[in-house]
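All protein chains of the complex are present and in place, except for one that has been dropped.
Labels run A, B and C following the written order; every chain starts at residue 1.
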Amino acid sequence: MRILFLGDIVGHPGRMVVEERLPALLDQYRPDLVIANAENMANGRGLTPKLAETLFDANIDILTMGNHVWDHREIFGYIDNEKRIVRPANYPKGAPGFGYILVKVDTVKVAVVNLMGRVFMGDYDSPFAVINQILEEIQSETKHIFIDFHAEATSEKLALAHFVDGRVSAVVGTHTHVQTADEQILPGGTAYLTDVGMCGPIDSIIGMKKDQVLQRFLTQMPVRLEVEAGPAKLNAVVIDLLDNGLASSIQRIALK
Amino acid sequence: MRILFLGDIVGHPGRMVVEERLPALLDQYRPDLVIANAENMANGRGLTPKLAETLFDANIDILTMGNHVWDHREIFGYIDNEKRIVRPANYPKGAPGFGYILVKVDTVKVAVVNLMGRVFMGDYDSPFAVINQILEEIQSETKHIFIDFHAEATSEKLALAHFVDGRVSAVVGTHTHVQTADEQILPGGTAYLTDVGMCGPIDSIIGMKKDQVLQRFLTQMPVRLEVEAGPAKLNAVVIDLLDNGLASSIQRIALK
Amino acid sequence: MRILFLGDIVGHPGRMVVEERLPALLDQYRPDLVIANAENMANGRGLTPKLAETLFDANIDILTMGNHVWDHREIFGYIDNEKRIVRPANYPKGAPGFGYILVKVDTVKVAVVNLMGRVFMGDYDSPFAVINQILEEIQSETKHIFIDFHAEATSEKLALAHFVDGRVSAVVGTHTHVQTADEQILPGGTAYLTDVGMCGPIDSIIGMKKDQVLQRFLTQMPVRLEVEAGPAKLNAVVIDLLDNGLASSIQRIALK
Partner (left out) sequence: MRILFLGDIVGHPGRMVVEERLPALLDQYRPDLVIANAENMANGRGLTPKLAETLFDANIDILTMGNHVWDHREIFGYIDNEKRIVRPANYPKGAPGFGYILVKVDTVKVAVVNLMGRVFMGDYDSPFAVINQILEEIQSETKHIFIDFHAEATSEKLALAHFVDGRVSAVVGTHTHVQTADEQILPGGTAYLTDVGMCGPIDSIIGMKKDQVLQRFLTQMPVRLEVEAGPAKLNAVVIDLLDNGLASSIQRIALK
């Protein structure tokens, strides 16, 4: 089984590059499942139901989220009934939506899990404790388990990946919007990449207008950040899974 | 002019891989200047005078540092008199050592600057204000300026790089120990890479023993971290500079 | 000389309690100068020109600010021309407004300084370096120097106070909205209180509606926080200065 995962789609330029380039990628790689991180879809912050539909229309099967998941209130009720969107599983119990979902790919069930880091991020439940619980819940259902670990610190990302190495198919990181070059199959058979990067404007600072971000750093005053309008790149990763759920290959994609 | 820069050298395995692989790299790339980040040289934390000498003996010309610079007290007096070591320039005035140095490469002077980020790091002086001061001080001396920006957040790294784009030769990031895949020449002519990665043990969590780092995350209790002993990789970057000080190429290196 | 300082005035209830209780306080204590922290005046976040005028009308002479200073854009131009408002002096150079002001009280000039902490706060310039610069600038003008140090960590507040002990009249802390009980004259003669507290609603969490703040902690989701509407308390401090600028007494005030 082959999974294609797209890094954080940032605003309109991110969506445009996905709509333009994804068809050729589907032709070339013929993935069985297409997943994308959509936490920055709505002008860089969060997701709306309408934009989610646009992404599904573009042949993305599943959307994952991150720290921006709640930026638009319309999403609250929507994701309670939309089993193609996964929000970080380590929010306290009672949060709207699903922390993992099971999706049928031909005859195989695949679990898609979204988790968030805590280091430099927020006071979420432990991603280590939560993934243990989830694996217990789903181990009788499937061995094909894909994790989008939305986190900042490389130490936490590597730690979680080694923690579940051999127990899941893949751990890919998101959130920094910069693709890392360390794709690998861990000793236990889990595919890993510290950060997939983003689908978003090239001449920007992690997707946002350079002058605005610079003003923030230079003045320490609040500056409204807008998504840069220029040409965008597409960052993604392709992972092949064996029948036992472990990974046989992982390949980075970076299109300009 | 060609500069070879090695990412954070982590402990004994890091030094071993540098000593083993650097000669062939020198043969292959024939750099005019070899720089390495040595903040993790002494068992993962800091640098000692003796270890610095070993690295100079291994044909590294200049050492840069980071947040671990003061971990060994013997370094305090040493770096006050050692013009081949650069510590972050944005420590408050009065700190031991040099925030930038000028080194003669044939007939050309090259400035090597070390800066630290503040986001998720510490209460240092503004790297933006400090680099402006430094550039004012050295602009009559040289146009060949290399910056090791030791920082965590991708936004701060990209922001600083764009801030000095066209005014310096290169900005390369260190600290996360994971190489990023975004090498580029910025619009103004400055070479850039978000993080060079590390020279250190492969089967580790950013250089340290996996089980120890995992214990920290799982228990939230203090656990002493030791450098992993196994085989190491070498992460580096090669940058070519034009006579006007701007960059003509940047190339990542990742040897296992 | 006697200075009366009011802790962070939080929203409408804060302004109401000040307007109701300040006249009697002026009668009772007969201060020569009345200062108040107004960073939470506008619905808990920032200050508007109109609300500033209301506070001046209520017989407050000088307003200090804090991390919320820029929450309303109308303040930007206003405080560039209003010498009765002081914003934190350790914003990078070029910020609107004044980091300290000199105010004439009868025949004596008093300097009012606003500084912010960095620990758990933000990447401001060093309050230690900045206060040294300010003291150099104003030492020929006055020995009566009042500092509102807007900071979170008790260690940083105490450290700054001891750093300037004997060089300024008073250091009082703001920001936590909870009055501390450690009023004292430091060994060098500077009056000190870790936090003055707030003028704001009693049955609240630092001024805001309890259920909203609790929802944030319980869900880790964004919840809009509103100022609690109920009855308010007034927290303040009265400080007496000698002719040499040092303090002879400091007294806490807490009215319900």
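The rule is short, and it goes like this: a residue touches a chain if its C-beta (ideal position, glycine included) is under 8 Å from a C-beta of that chain, and two chains touch if they have at least 3 such contacts.
The structure displayed is predicted, hence computed values, not measured ones.
When the whole complex is considered, the residue among B:S140, B:Q220 or B:N244 that touches the unshown chain is B:Q220. Interface residues of chain B facing the missing partner chain: 70-71, 91-92, 94-95, 122-124, 218-222.
Hidden from this view is one chain, which touches chain C at 120, 128, 152-156, 158-160, 162-163, 176-182, 187, 194-195, 197, 203, 205-206, 210, 213-214, 217-218, 252, 254.
Interface with the hidden chain, as seen from chain A, comprises residues 92, 118-119, 123, 125-126, 129.
Everything that follows uses one rule, which is that only the chains that are shown with their structure count from here on.
Shared interface positions of chain A, i.e. residues touching 2 or more other chains, are given as 218.
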